[in-house]
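Note that one protein chain is taken out, while the other chains of the complex remain in position.
And now, chain A:
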Amino acid sequence: MPRISEAEVQPFKFGLTPVFLSNDLELLGYLRGYLTSKLGGPVELVSRRTYQEITALLVSGQIHSAWICGYPYVQFKADLDLVATPVWHGKPLYQSYLVTAAGRPVNDWTGLKGDVHAFSDPDSNSGFLVTRTLLAKNKLLPEQFFSRSFFTYGHRNVVRAVASGLAQSGSVDGYVYEVMRQTEPDLIKQTRIVQQSEWLGFPPVASPKSLSGDPRVKALRLALVSMKNDPEGKKVLDLLRLDGFLATDPSLFDTIAAEVEIVRQFG
């Protein structure tokens, strides 16, 4: 009883990173409403500008759960439990895209040499790690291959930077890019995909291991996995253009862990 009472007083804090289309207030409203109804108590959505801030809050137990990227999950695998992984096009997988301005005659990633390059976030798998791994595999560092690079702290911002000409190329989450193709086609038309990565584990929802016994975390997993069967949850999924959530094994992110290792070894 005391724990229930504490839960009633303290809202369940759910963190969101820019991997998620966090600028859609309608979506945030639906998500909060759905989780509140399923968890049986108030839910607070916590947004921060960078992955690092959310990861720090999550690992330190200041928030109860968060939708993070596979790269931070791999980095803090020892401290985090997987809650659920989104399913997109039937699989809990996604890709990283290298994009450039539409009409630029570039065939593969080597054509991007000397560009001003826009990354999403230094803790983003698709928006940084994948490209850095690609370069590492070719014995290159980003600062050697690109003339300049900067972080936009948002996959949508990477697309805007490339479309406007602020950057000549960018590393972007393939899922976000494809959703934007439907929501902001004019913006996407100003860019084109140069190269797509292999399929990688979709950014998962994780919680601190310290809260593994927390019934609200279990309730969250249930709520996410059953979201596709709930009318309110379906609204959330439709806005996210996702099929649903799936309880996955941590091994789904082994490919990302391998990338981290390549980068670590190259330095």
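FYI, contacts are C-beta pairs under 8 Å (C-beta built on N, C-alpha and C of every residue); 3 or more make two chains touch, one makes a residue touch a chain; residues count from 1.
Definition applied: contacts and distances are computed from a predicted model.
> UniProt name of the unshown chain, from "Error-prone DNA polymerase", "ABC transporter permease", "histidine kinase" or "TonB-dependent Receptor Plug Domain"?
"histidine kinase"
> Using the touch definition from the top, which of A:89, A:113 or A:148 touches the missing chain?
Answering carefully, the residue with contact to the hidden chain is A:148.
> Decide which residue listed in A:59, A:98 or A:167 touches the omitted chain of the complex.
A:167
> One chain isn't shown here. Among A:43, A:118, A:205 or A:237, which residue touches it?
From the options A:43, A:118, A:205 or A:237, the contact with the absent chain belongs to A:118.
> May I ask you to list the residues on chain A that touch the chain which is not drawn?
That gives, for chain A, the contact residues 116, 118, 147-148, 150-153, 157, 160-161, 164-167.
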